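The complex is shown incomplete by one protein chain, all other protein chains being positioned as in the whole.
Just so it is clear, A, B and C label the chains in written order, and each chain counts residues from 1 on its own.
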Amino acid sequence: MKKKDAFETKTPGYTLPQLMVTAAAREVFDHETVFVGMRLPLLGFLLAKSTHAPHAVGVYELGVVRDTVSPEPILTMGDLPNLSGASWLADTIDMMGLLQKGLVDVSFIGGAQVDRFGNLNTSYIGGFRSPRTRLPGSGGACDLASLAKRHIIVMTHEKRRFKEKVDYITSPGYGEGPGWRERVGLPRGGPCAVITTLGILRFDPDSKEMILVSVHPGVSAETVQSHTGWPLKTARNLAQTPPPTREELTVIRRFDPGGYWTGT
Amino acid sequence: MKKKDAFETKTPGYTLPQLMVTAAAREVFDHETVFVGMRLPLLGFLLAKSTHAPHAVGVYELGVVRDTVSPEPILTMGDLPNLSGASWLADTIDMMGLLQKGLVDVSFIGGAQVDRFGNLNTSYIGGFRSPRTRLPGSGGACDLASLAKRHIIVMTHEKRRFKEKVDYITSPGYGEGPGWRERVGLPRGGPCAVITTLGILRFDPDSKEMILVSVHPGVSAETVQSHTGWPLKTARNLAQTPPPTREELTVIRRFDPGGYWTGT
Amino acid sequence: MDFTKRLSLSEAVSRFVQDGDSVAMGCAQETLIPFAAGHEMIRRQKKNLTLIGPISDILFDQLVGAGCVAEIRAAWIGNVITGSAYHFRRAVEEKTLRIKDHSNLTLAMALKAGAMGVPFMPTSTALGSDLYRTNPDLKTVSCPFSGVPVTAVAALTPDVAVVHVQRADIFGNSHVWGNLGVTREACLASRHVILTAEEIVDTKVITGDPNRVVVPGFRVSAVVHAPWGGHPSPVPGYYNRDHQAFIDYRNCSKTPEGFRAWRKEWVDPVDDGRTYAEILGKARRESLAIKHRRPSVPVDYGY
Partner (left out) sequence: MDFTKRLSLSEAVSRFVQDGDSVAMGCAQETLIPFAAGHEMIRRQKKNLTLIGPISDILFDQLVGAGCVAEIRAAWIGNVITGSAYHFRRAVEEKTLRIKDHSNLTLAMALKAGAMGVPFMPTSTALGSDLYRTNPDLKTVSCPFSGVPVTAVAALTPDVAVVHVQRADIFGNSHVWGNLGVTREACLASRHVILTAEEIVDTKVITGDPNRVVVPGFRVSAVVHAPWGGHPSPVPGYYNRDHQAFIDYRNCSKTPEGFRAWRKEWVDPVDDGRTYAEILGKARRESLAIKHRRPSVPVDYGY
């Protein structure tokens, strides 16, 4: 079973989604509590657990906490192997309580539109009064963006998605810039990284603006700029995203044997 | 095992606590949801379930719902026979949710002090700043008095307990009279009856004041008045509390075989 | 409780789901989705429903496609492993469907408020977000103790919660296990609860383990025996998730013709007396069956 609309771009030896999953996994430190989102982050967490973060604990919004990898590959968090042998099966509100109390270190969110301050839109393209496109909505994304200590955004890098201003803030980033989160009353957090199909961006601690810190192999800073809807700042020491190691690829293929999420 | 401070007063063929338990049981209608309090009401509920209210459902604040009588006698709601075969074992907050939603028809509360509007004190005798006696406190009583559709008070009838004004309102009755509950925002309810060691009192629908409606066998209205700290109104058709039937006594003795709560 | 609440699926939906009702479904998110009951609503052509649920893994889209829905209050409506829900998307774009946008947490708190019988619940989520612009049930208030701003979420009290469970007795007592999502809150918040159950069991099985009960029997209006009633979502203890069915639905639901074909294959035959298990077929049932059994260690409720 292969996901039809999976990214088709290929790089020798690994796929782009495999690179992105690897980058996501590297954002998790050992012993952290991770609120695992849908899709690629599922694999990112499994990869981190299987490599450098064996003590990480995974929290899933549907009511699952587990500190072991699932005994079989899963396509989604509700698959029974992800429930079997869990540490805790409970209510969404219990998971959200951990988050709201500030006990979740890092979380992952996908986005359809993002702006320079990391505000995310997964609800309405073209304004909510007469939307051109209705997207699925927040799910837990707004909660993760509001309440995790930090969150990582994973998304496709296109000019129509990286916009000066998003059409709708589903999941708050740094709002209008420094001090905004404090002003509206968000208790902590903010986006920490954006892992895209072209590179990795982080946020300036002072201006809260997105900065390109790493480009994927074969991608130039200019290419990234040309796919971004505002003048993008670039880190002085721009890095190249390290490709997945052989071990990382082995783990990804073990958990996504059909390549549904990451291709083959 | 016999409770040392159980009521010692005796009437031929049955004890006073047995009469009170019977009166309490008769306040429960079939198919009602009953929030069962500590002590005598435990037996009252078991008696009602075993006689005229077989479909009553019992809710216990520690997190138990059961629609059958316990398989063995219990002294208190936490005894394991009261948990075994329950319909639901859950959280206090779940029980309180039923109550707060208005799904509890009737509840029972014990009191140390009561006033003419049915306000109850189980916290401080002599004012809370320099209490002469500190009592155990609310437990769930304040919640039952605030939120059940109606509640029944069960207590000893003495002048020092039936006071013009209670020293502290642990569990609100009709406050200062008509319209008070609505004014403070209580969503429903109010005391429906007071079952005492001398008789049964109810509340005037208009004035919300306590009225003596029934005296126990051998007790006169004058005796009740002399044990009450305000000029007590008496119903035109003052009744005599019907004694327990043989069947009722059999059931009470089955559930309180040692007479711990009701004597022998 | 000594009168039965057992009804056929058709009776239960006719009696307890009225046109215009608000209906909570899919409360455990990706698992235990009550597809059988949803499909019955399609067959009975329910109208103007307000659907309530955290995320909807294609069930809400199916009801929108069948013309049953006037409003949705949810956090996410799509197809978890493929993305968009096409009927939902079209209906919003064509303005034939009203939406109140929630997050998973605001929806959980709205149902918790309904379950607890309080008019609202506070949360720290969604502050500064545009959910406030598309959901009048969110307002910012200050904590009366600390002064910090919080989002107040108005209570939701659905007319009916439809919940798929593993086992129930005929009186409404039931066991659910696995992740629970907002199942507990939805059941306790709703006026009526319809349970569809994989198995009907003796009352003693249920009262023999009362900690597994998420809603007491006296709050339940109907119990329906519906084997495979959660398919294609996974049901712990009974069957795995049927990924292919979600992918197939994605493809079918892109066009009205595709949707009609899907409906003709999966929904309508039940009216001709075929069981869902028959429609599914033996080979597929076996492919979804539990291969690795993991029974729990019993606990003792003796005295």
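Here, a contact is a pair of C-beta atoms (placed from the backbone, for glycine too) under 8 Å apart; a residue touches a chain by one contact, two chains touch by 3 or more.
Keep in mind that this is a model prediction, so the values were computed, not measured.
Considering the entire complex, the omitted chain makes contact with A, B, C. Between the chain not shown and the residues B:L80, B:C192, B:A221 or B:L238, the one that touches is B:L80. Checked against the full complex, the candidates B:P17, B:P41, B:G63 or B:G111 give a single residue touching the omitted chain, namely B:G63. Of the candidate positions B:P172, B:P191, B:P243 or B:G263, contact with the unshown chain belongs to B:P172. Touch with the chain that is not drawn comes from one residue among B:A23, B:L46 or B:A90, which is B:A90.
For subunit C, the residues in touch with the chain missing from this view are 116-124, 137, 139, 141, 143-146, 148, 150, 152, 154, 166, 175, 177-178, 180, 205, 208-209, 211-212, 236-237, 240, 290-303. As for the chain not pictured, it touches subunit A at residues 33, 54-55, 57, 65, 67-68, 71-72, 79-81, 83-90, 93-94, 96-103, 147, 187.
The chain not displayed touches subunit B at residues 1, 3-5, 38, 60-64, 71, 75-80, 83-85, 89-93, 96, 99-100, 123-124, 128, 130-143, 146-147, 168-172, 175, 180-181, 184-187, 260.
Simple rule for what comes next: only the chains that are shown with their structure count from here on.
Traced through touching neighbours, the fewest hops from subunit B to subunit C number 1. Here the chain pair with the top count of touching C-beta pairs is A-C.
Each chain gets a centre from the mean of its Cα atoms; for subunit B and subunit C, those two points are 40 Å apart. Subunit A and subunit B have Cα centroids separated by 57 Å.
Between the CA-based centres of subunit A and subunit C the separation comes to 27 Å, rounded to the whole angstrom.
In subunit C, 184 are the positions where the chain touches two or more neighbouring chains simultaneously.
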